[in-house]
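The complex appears here minus one protein chain, its other protein chains still in place.
Our next item is subunit A:
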Amino acid sequence: MGRFDWLSEYLARLEDEHVLVRRGSAQKLAPAHVLEIDAEDWGRAARQASLMEYRWCGLWGDENAGQIRVYACLENDGDYLVLQTAVATDMPVLPSHVPSYPIADRPERHAQDMLGLVFSDSPDERRWIRHQAWPESSYPLRRNFSLPEQAASQPAPADGDYPFRAIRGEGVCEIPVGPVHAGIIEPGHFRFNVVGEEILSLEQHLGYVHKGIEKAAVGRSPEELVRLAGRVSGDSSVAHAWAACQALERASGCYPGARDVELRGLFCERERVANHLGDIGAICNDVGFAFALYQCSRLREDWLRRNRELFGHRLLMDLLVPGGVTRDLDSAGVESLKQDHQRLRQETDELFDILLDQPSLEDRLLNTGVLRPATAKALGCTGYVGKASGQGFDLRISNPYPPYAQLPMTGVCLSEGDVMARVQVRMEEIRHSLAWMDQLLERFSPGESSRDWRIPDGPCEGLGLVEGWRGEIITYVRLDASGRVARFFPRDPSWHSWPALERIVMGNIVPDFPVCNKSVNGSYSGQDL
C-alpha cells in the first residue's frame, strides 16, 4: 500500500475551503510531508485536519531572519504531515489550533512564552513554561534574547500568582501539592479541587525543571546535541538521543549501517524493559503491595548491571552518536543477553501471573483512573497511556524505521483505560520486547559498527521519529551553514499524557492520585525542557 493515500483528500478539502496550500518538499522533513500554508489560513487548515480525525502531535517555532516559522505536526495512518507557516517577528500573530484541537493549548502557550507568538483566538492566554525567572516580554528563543542583569542577580521568585482556575461551591476545598513532592520524584505543582475525598478537578502547573534545553542546544555541534538530547529526560536517554540522531542523519543524508541501527534498537528496547519493570513495581507499591516493588526492582537492577557490564552505562547514556553508536556487542555479549532474556521471561511470567491474580491488587487497580478511549484519542495519547485506552498507535509498527521494519514488532492495545490496563500494557510490552530482541540477536548483522558521519555542507533540517518507552518522540533539528545547531525541539510524549492525567483523576479519590499519576508517569523534565 502506498503511503499518504489520504493526503489528496485533505488537499481537496483545503481547496474547497479556499485555503491556499503550497506543496512543500517531500524530502525536506522526510518521512513527513510538508505543506506550506498562509498564516491567516493556519486555523482553518487545522479545522479540516480535525474533521478528518488526524492526530495533532506537536507545534514548534523557529525564529530566523526577521520571521518566525511555525510548524505543526499531524499524523494519520502512520504518515506524518507537517504544516508550516511564517509570521513576522515584529507582528507574530497567528490563529490558534486550540478551537479544533484542545490538546494544542500547552504547546501553543509554550511557544508564546518562548518565542512571543500570539495566538489570536486562543481561549487560554495564561503563561505556561514561563514562571518569574525572566521578564514577561522577553522571549528566550529569540536570537536577541539575553537575561537582564537585574533578573539574573536575584533569586527567581516563586510563581505564586499563577492564575489557577477556581471551582466554587459548598464544601469545595482546594489542595495545593508541590512543587517539592514527598518522594524521590521530579517537581511540579498540582492543584486539586475536592469535595470530601472526591476529586472534582486537577490542574497542573509544570515548568519547574525548565532548564532551557532548546536554547542551550543552539550553537552546539551535532555530537554535543545528541549528548544533550540524551538528557531531555533521563529515563528516555536512548529514545531521545535516537530521535536527535535520526533528525541529524536525515538532514545530512548520512545514514548509519545495519548493525548500528540494530544496536540502537537493542538499547531502546532495553530502556523500555527497564522502565516498565520499574513502573510496574512502583504502581503496585503505591497501593501497598510492596512485594511487587521488591521483585521488580530486583529484576530491574539485574538488567541495569548488565547494561553497565556490556555497554558501560547503567542507563545507556551516550551510546548513540550521529551516524552510529559508540559500543558494539561481541558474541559472548550476545550469549549472555540471550540467557538474561530467558531468565527474565521465566521470572516475569511467574511474577505477572501472581500480580494479575491478586484480588487485593485488582480491587485497587481495576476501574481506577479511567481514561476513556474517546478522550485518549482527542488528546492524541501514545505509548502505554494510549494503548491502554484503545489507541494502538506504535511507530515501530505504524511507520517502522530501521531496524523495526526488518523484524516485525507485535503491538498491544486494550480498551479499559484504567490503571490495571496501563499495567497490563507494560507487561505485554516487556514480553514483546524480549521476543523481538531474541529475534534480533539471532540475526544480528555481521561486521563491526561503523560511524560514517559528516557535517552537511549547507543549512539543513530534519525530523526524528522514535517510539520511546513512553510513546512517540518527535524531534526537529535545524543546522546552520557551519553545521552548528540552530534549532532543537524534542517533543516528549508527556505533552499528551499530562493533560490525560487531569482527566483520569476526575471522580477518583485523593488517596488514589499517586497510583493514577504513577500509571501515567509523565516526564516533568521532558515536558519542561
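Convention: a residue touches a chain if its C-beta (ideal position, glycine included) is under 8 Å from a C-beta of that chain, and two chains touch if they have at least 3 such contacts; residues count from 1.
Here, contacts and distances are computed from a predicted model.
K.L.:
From the list "Formate hydrogenlyase small subunit HyfI", "ABC transporter permease", "NADH-quinone oxidoreductase subunit H" or "Na+/H+ antiporter subunit D", give the UniProt name belonging to the chain omitted from this structure.
P.N.:
The correct option from "Formate hydrogenlyase small subunit HyfI", "ABC transporter permease", "NADH-quinone oxidoreductase subunit H" or "Na+/H+ antiporter subunit D" is "Formate hydrogenlyase small subunit HyfI", the UniProt name of the unshown chain.
K.L.:
One chain isn't shown here. Among A:A133, A:I167 or A:L407, which residue touches it?
P.N.:
Once the missing chain is taken into account, the touching residue is A:A133.
K.L.:
Write down which of A:E301, A:D328, A:D438 or A:E502 is the residue touching the left-out chain.
P.N.:
Within the whole complex, the residue contacting the unshown chain is A:E301.
K.L.:
Write down which of A:W56, A:Y101, A:Y208 or A:W469 is the residue touching the left-out chain.
P.N.:
Spelled out, the listed residue whose C-beta touches the missing chain is A:Y208.
K.L.:
May I ask which residue of A:S50, A:S237 or A:Q424 touches the chain that does not appear here?
P.N.:
Among A:S50, A:S237 or A:Q424, only A:S237 touches the chain that is not shown.
K.L.:
List the residues of subunit A that touch the chain left out of this view.
P.N.:
131-134, 140, 145-147, 152, 155-159, 179-180, 182-187, 207-213, 215-216, 227-228, 231-235, 237, 278, 291, 294-295, 297-298, 300-301, 304-305, 308, 314-315, 317, 350-351, 353-354, 357-358, 523-525, 528
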